[in-house]
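Left out: one protein chain. Kept in place: all the others.
Read from first to last, the chains carry the letters A and B; within each, the first residue is number 1.
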Amino acid sequence: MTSKRRNGWKPFMVFFILPAALIYTFFLLLPIVDSLRLSFYSGSGFIPTEFVGFENYKKLFTEFPFKQRMLNAFTNNIEFFIIVTIVQNIFGFFIAFLVTRKIMGNNFFRKISFLPTTLSVLVVGFLFKLILNPAWGIFDKMLTAVGLSGIIHPWLGDPVTALPALAIVVSWQFMGESVLFYTAGIDAIPEETLEAARIDGANPLQELWYVIIPAIMPIIGIVTILIFIGDFTQFDIVYAMSTTQANPGFATDLFGSLFYRATFSTPVRGGWGMGMGAAVSSLMFILVFSAVMVWLYFFKMKGDGNE
Amino acid sequence: MKKALLIFIALALVFTFTVSAGGQKDGGSAAVSQEKVKIVFTSWRTEDIERMNRINAVYMKAHPNVEVVFQPINDNEYDAQMKAALETGTGADVIFLRSYDTGRSVFEGGSLAVLNDEIPSLEAFPDAAKKAWSTEDGKIYGVPFAGVTHGVYYHKDVFKKYGLSEPETWDEFIKVAQTLKDNGEVVFAQGALDDWTCYEVVFSGVTTNWWGGEKSRQALMAGKQKLTDANWLSAFKAEDQLQQFFPKGYEALDYVSMQQMFGTGQAAMFMGGSWELGVFEDLGSGSEDIGWFPPPLVHKGDRMQYCFHVDAGIGLNKNSKHYQEALDYVRWTSTPEFAELFMNELPGFFAYTPGDYNLSNPLAKEMIAVASDADLTVRAVWEKMSAQSPSGNSLMGEALTKMWKDEFTPEQAAAYVQDGLATWYKPFQK
Partner (left out) sequence: MSKLFVKHKIYKILLFVFLSLYALSILYPLLLMFLTSLKTTREIFTNPFGLPKSFNLTSYIKLLTISHYLKYFKNSLIVSFISLAVVMVTSSTASYILAKYNVKGRNFLYLFFVAGLIIPIRLGTISIMRMMIGMHINNNLLSVIILSTAVGIPFGVFILTDFIKMIPEELSNAARIDGCSEPGIFRIVIIPLLKPALAAVAIVNFIPVWNDFWFPLVLLKDDAVRTVPLATALLFGQYSTNYGLVFAVLSMASIPVIIVYLVFSKQFIKGLSSGALKG
């Protein structure tokens, strides 16, 4: 440890820590706790005032259409998460593996891979909505140009393809994050370890399997948990590509868009009121929290004796 | 590293300077306009900014001490933000209100002025319009601003090419569509992605004669009819019939692409609202290129059932800091002068203000002419049936898109909405 003495708290220390602690506590932690509280309230005004106990949750888990919408968002979110995880982890790792080899221009590729991640999800969503437009979209025109007009499809209109389309756009955008993390992991493997493996006669494939993959296991965990948190609160992509109605017919509804619509829309547009909205966000919190606990259990607690 | 940091700091400084310089300029101009009374007018129609500014300029010219600022909020966020602002005393002075329950809930929040005594001329407005922004005991809280209507647009040259004329009945309508289809034309610029168009425009506005207009709507609202009854079901079936005439990829065609497709002349017909006249004009299809006909009748000689929907009213914030000036402005919105101004700026929006108007757009004239010899109604499940969740509006939209994608039969679609409403709508629970 850097300092050997055990210090007592001195006024200046409190003064140094307090601003960060206060802003963080009041505007990030407290609102989440307070939202949990509001999920037990109901009311027609903007702020729910009537205490109703578990009534909102009862509705959410048992009544039409709340239960259907919630389960729909849940299964959609799982599907979305699985697609993004697979694409980003496998493809992202592969790209990272390539750019860490001695290939011409690997620095350029590294840089470019992260470019879409810097853009706003909103812009990317709007852009791909235009690209996939059935009447003018460039994607269908490209398919025609290469003789694949047979597979042209109403991508964003068919409930079967709409959600995967959104998931692939999100993967496209955030691929750079996986590439960056995996690249960092591979770069951090000491050269001697790789050298030793080569001397033992390992071919590139064996090197990958026995040295690189074990070394980046924790990073797979980080990338996956970040994807999970991002996907279970994802809203912008649905807003941009399928509107707050999660077209077609809620086929692209995720928890983020459900939360938004339930909370801020009028009943005419599928709104449920603030109390129900708070219940949805509390459920999201429980899901994210559980996932983080599972991740900590598998990736951090086990064999992490170096701290 | 060091160099990058230097650049970063330099950029930061430049930005900070430009920002603070800009800030000062703002402060200066604010001081000048301080003498004027500023009235904020909010709405959900962001597309009208330029047009509303031109209308307000006329008012401001006559009232040089007042500055009317039109500040719309995005349609989706409008209701929540407007309500939140009103409840916390930061609301606009003049407020666009949706008709019936949505507007009513704003009044019940306690922030709207009762206008009966403030604007006596409201007395002369048509009852159907007043009803949409008043309580059962007759307290009016919104000036009926505008109504919209629905029908079918078509390209004149395409109809001419095949010797087609405007259909009067549904059978003729289908025959026209069939002829166009047989000749390889794109018949309708219609899609199933934005589900509200399936319900608000096509079901409410184009199959009106099938479900039967105002009488049926009242009976439905009172629980005396069900959506699975023959007349309502026939409307679902009629709507289902249209699917065969939709363009390739219609499942993914959103509202904007539909407008673009028709406005740029890539489809022969479009089932739409009167408010789209301006959009088509901007896209190069003016009233000399396109024609319009009202919802087709079931049998020749039937009386026309016409969906003339109450769209927007204008409310007054009773806690406004400049109540008198805001009231004067709202009063102006109830005058024929204002009505004529906006009807010509926003063709396809029709005033309820009594008076004789000279409309510049010939199609708008046609649309209003139909109303004089028809029974008027509003959208089928809008009043009362969309006040709670699941609302008639969202159930209808969902059921109809599913029907258009063959996931539901017309019977299933009707039953889905009926059962969904029965979860909370009392008259349906009997």
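One rule holds for everything that comes next: contacts are C-beta pairs under 8 Å (C-beta built on N, C-alpha and C of every residue); 3 or more make two chains touch, one makes a residue touch a chain.
Everything quoted here is computed from the prediction, not taken from an experiment.
Every shown chain that the unseen chain touches in the whole complex is listed here: A, B. Residue A:Leu115 is the one among A:Leu71, A:Ile86 or A:Leu115 that touches the chain missing from this view. Touch with the chain omitted from the figure is made, among A:Val84, A:Leu180, A:Ile227 or A:Val268, by A:Leu180. If you put the hidden chain back, the residue from A:Val84, A:Val99 or A:Val268 that touches it is A:Val99. Hidden from this view is one chain, which touches chain A at 1-10, 12-13, 16-17, 19-21, 23-24, 26-35, 38, 47, 95, 98-99, 101, 103-106, 108-123, 126-128, 130-131, 136, 138, 141, 172, 177, 180-181, 183-185, 187-188, 218-219, 221-222, 225, 229, 232-233, 235-236, 239-240, 256, 259, 263-264, 274, 277-278, 281-282, 284-285, 288, 292, 299-300. One chain of the complex is left out; on chain B, the residues touching it are 1, 4-5, 7-8, 12, 15-16, 18-19, 22, 46-47, 49-50, 71, 73-75, 77, 81, 84-85, 88, 90, 256, 259-260, 263-264, 279, 282-283.
The criterion applied here is as follows: only the chains that are shown with their structure count from here on.
Centroids built from CA atoms put chain B at 36 Å from chain A. Looking at the complex, you find that chain A touches chain B at residues 44-47, 63-66, 132-136, 140, 152-158, 243-245, 247-250, 263-273.
Interface residues of chain B facing chain A in the complex, by the touch rule stated above, are 76-77, 79-80, 83-84, 87, 98, 102, 105, 108-109, 191-196, 247-254, 257, 260-261, 266, 386-391, 393-394, 397-398, 401-402, 405, 419-420, 423.
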